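All protein chains of the complex are present and in place, except for one that has been dropped.
We call the chains A and B, going by the order they appear; numbering starts again at 1 in every chain.
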Amino acid sequence: MTIHRVIRKVQRFQGWFGSGAALCLGAGLYLGLIGSPADYYQGEVVRIMYIHVPLAHTSLIGYTVLALGSLWYLWKRDPIVDNMCQAVAALSAVFTALALGTGMIWGKPTWDTWWTWDARLTSFTVLLLILVGYLMLRTFVDDPEKEARYGAILAIVGFVDLPIIHFSVEWWRTLHQPQSISMRGVSISSGLLVPLVFMSIGMSLLFSYMLMVRTQLLYLDRLLHAKKGRLLSQFHLSKSDS
Amino acid sequence: MTNFYLRWGGVLIVAIVFIVLTYNHYRDNLASLVPQQVKQEAPTGDVRVLGMVQGGTLETREAGEATFTLLGKNATLPVHYQGPPPDNLRELKILILIGTWNAATQVFEARDIGIVPNYGFIAGAYLLGLLPLALFLFAMARRVNFLYEEIKASKLYEED
Partner (left out) sequence: MTSFNVIRWIVWKDFVTELRSRETISSMVFFALIVILIFSFSFSMDQQAAREVIAGIMWVAFAFTGIIGLGKSFSSELQNDCLEALQMVPEAKGAIYLGKVAANFAFMFLVEILLFPMFVILFNLEVVEGISILLLIFFLATLGLSAIGTLFSALTVQIRAREVMLPILLLPLVVPVMIAAVEATKGALNGDPLAMYEQWLKLLAVYDVVFTVVSFWMFEFVMDS
């Protein structure tokens, strides 16, 4: 049994991504929690930003990767690309859910409410729904080739839809709640920027590392499945021969 | 597999060390007494007291000087505040007072007011953000290891 060359490459290089993520996140956590001053307006709570914003950014990058991978799959029909797509969808869903969760925790002390129908929160919720729908769709298709194809179609349509959803929700918000809470006016001072950059790079590296591990997992699962199926059919054939 | 657990054990130890260090860093800001403790223990030196300004007791004499009663769980504490003009000294507001306990007059001499720190939210956000990711990654990495071993073991059936 041979392992796909891409997976062998991933196996060789994933350690660098993992340790890079650990270093960046370690530095980011140190700077964010201990090394940086509290914000003048928000006080200590601003430290939640260092975990919330990187999670949100990374999940958006993940969804972009999912859409590009899906296009690639529809073009080349390479099963390993499909394994990558499935992996990146699950990870994006987890990152989106955590971004929403940390956002809610941030909202409680700053705006005194766990949830507000803010444009960004709402579009992230829709994003999460699309990703969960993608993962559900994949579990409901029997044929692996069809599963990959249908998933890719949904991912691409969702990717095109996402900016439109965001715009429509934003217009809708400004219509109903002009005093909508916005962070746009607040400029981020350099003291806050350094830990944010470290955490963002660290999160992206962590995402890449997790993506590599999960792609491997799905690939090996498929490999073992195919292997077992082949053994089983061989076994049955030999039975029927004798 | 031993290597795998060793690596994750290392990650766990580093994480615990980091949590302990961070906790130590913030401990001074976290620790505070309640009015009942102040009355019973009569601490000397600077202390931090957590309580709510009782309604109807706040009297502001001039900017930077006020008297009020601090309400704890089952005790109250008369407070005389003198310091920088406070922004958030209002009735029914939960505050942290920094000052000394005057055992002779039974009055707490406060010289600074801090708002109640919400480190709980920060800790919650970081735990919610990082813990599931770590657990997820651990589960995936372990499964990958298992799969590699299973594939190696299934070599027995390998056709030539």
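One rule holds in what follows: a contact is a pair of C-beta atoms (placed from the backbone, for glycine too) under 8 Å apart; a residue touches a chain by one contact, two chains touch by 3 or more.
Values in this document were obtained by computation on a predicted structure and should not be read as measured data.
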Shown chains touched by the chain that is not drawn here: A
Options A:Ala38, A:Ile156, A:Val194 or A:Leu224, residue touching the unrepresented chain: A:Ile156
From A:Ala38, A:Val141 or A:Leu224, residue that would touch the chain that is not displayed: A:Val141
Residues of subunit A in contact with the chain not shown: 74, 126, 129-130, 133, 136-137, 140-142, 146, 149-150, 152-154, 156-158, 160-161, 164-165, 167-169, 171-172, 175
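Here, only the chains that are shown with their structure count from here on.
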Contact footprint of subunit A on subunit B as seen in their complex: 11, 14, 18, 21-22, 25, 115, 117-119, 121-122, 124-126, 128-130, 132-133, 136-137, 140-141, 143-144, 147-148, 150-151, 154-155, 157-158
Partner subunit B, residues of subunit A touching it in the complex: 1, 22, 26, 29-30, 33-34, 43-45, 47-48, 51-52, 55, 94, 98, 101-102, 105-106, 108-109, 206, 209-210, 213-214, 216-217, 220-221, 223-224, 227, 231
